[in-house]
Structure formats: C-alpha cells, structure tokens
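With one protein chain held back, the other chains of the complex are shown just where they sit.
And now, subunit A:
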Amino acid sequence: MARTGNRNIQAKLVLLGDMGTGKTSLVLRFVKGQFFDYQESTIGAAFFTQILSLNEATVKFDIWDTAGQERYHSLAPMYYRGAAAAVIVYDITSMDSFGRAKKWVEELQRQGNPNMVMVLVGNKADLEATRKVVTEEGEQYAKENGMFFMESSAKTAQNVNEIFYEIAKRLAKASPSRPTGMKLHNGTQEGGRRLFCCSG
C-alpha cells in the first residue's frame, strides 16, 4: 500500500439508459465475462463490483445497474447521487434510446456530481445491419457535452473492458483530494463510504 504511485481508489459507478439497451449485459461482460442473448430484465437495480489495476492506481468499482424503463425514473437519483462515474447507454439500432440517453445526460448535468466522469456508450455495435444511430452522431453529442464516447458490443465483448479502463484512468488522473466520488486507501472504513453513498 505504501508503494509510490499505487493508490487504491474506490468509485461508485452508475449505468443509465433506456430499457433493453444492454446495461446489465455490459456489466456482466465486464464483471463475469458472460453474455446471455436473453438477459432477464432488471427490476429495481442490481449491484456489482469489479477491480481494475492500472499502473498508476487500483480502481475498485461499485457498480449500480438500474432498471431502464421511464417509469423507474423516480428511483434513479439515489443511484447516481454521489456517483464518481456514469455510463449512459443507448442501443445503436434505436433512435429512441439515443434520445433517452440525451435526457439522462441533461439530468446528470443538472443534478449529478459536477466532477462526475461521464461516458456515452452506443451498445449493440454488432448489429450493424440494423443501425439507426450513426457513429458520428453519438461522437458529436458526446464531444459537445464533454463526455467520452465509445461504441461497444456486450455480445462480442468489443470495447467493453475499454470503457471501464478509460473511466478508471480518468478517475486516477483526477486530483486525489477531490471531495466526491473517491476513497483513498481502502483500509479506512470509517467515513470513506460516506463519500459515495447516498442517503434518503
């Protein structure tokens, strides 16, 4: 732990996006290396953890995977409140889901942690034949909003780990004394949790 340049960072990460865009599939691919064609719908929210080791730091993700349907919107704030990173997912074969992703970005800009690392992900990139959202459109929107952008496929594993590596890198780069979203030195249980969790 005392090694120079190696820090432990614990970060709360939330996945948001329309139903059926593949949020759970992305997480399962990242955390367990699994993929199911018919992934059971997420009701409420699910919780996962995964650790990524970089040269400069070890990042432990506390991942909240949320239910996508609009009706569940009222439950979302408690998951993104205090999050260090947000992955906003749309389905490249659905223009509606891209619209919904933009709404999430706006909401996070209004209500979220101002230092949050935000990533826009166009998932299901393997379904090129039925694509409705061109890559440039996603790219452009992400750029305008200061977000990192990637197209991925949970099915083929394309870019899935890359998304989380990029987030980890950005979290590690950010100032260690940042007040929200990170916890240094895993050992200090007391108080640390408070930095990313959310009450009420």
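Details
Note that in this section contacts are C-beta pairs under 8 Å (C-beta built on N, C-alpha and C of every residue); 3 or more make two chains touch, one makes a residue touch a chain; residues count from 1.
Note that in this section contacts and distances are computed from a predicted model.
Not shown: a single chain whose UniProt protein name, out of "Exosome complex component RRP40", "Rab-GTPase-TBC domain", "Rho GDP-dissociation inhibitor 1" or "DNA primase", is "Rab-GTPase-TBC domain". Residue in contact with the omitted chain (choice from A:35, A:72 or A:149): A:72. Which of A:44, A:114 or A:146 touches the hidden chain is settled by the complete complex: it is A:44.
Considering the complete assembly, subunit A touches the hidden chain via residues 19-20, 36, 38-47, 49, 62, 67-69, 71-72, 74-75, 78, 189, 193-194, 197-200.
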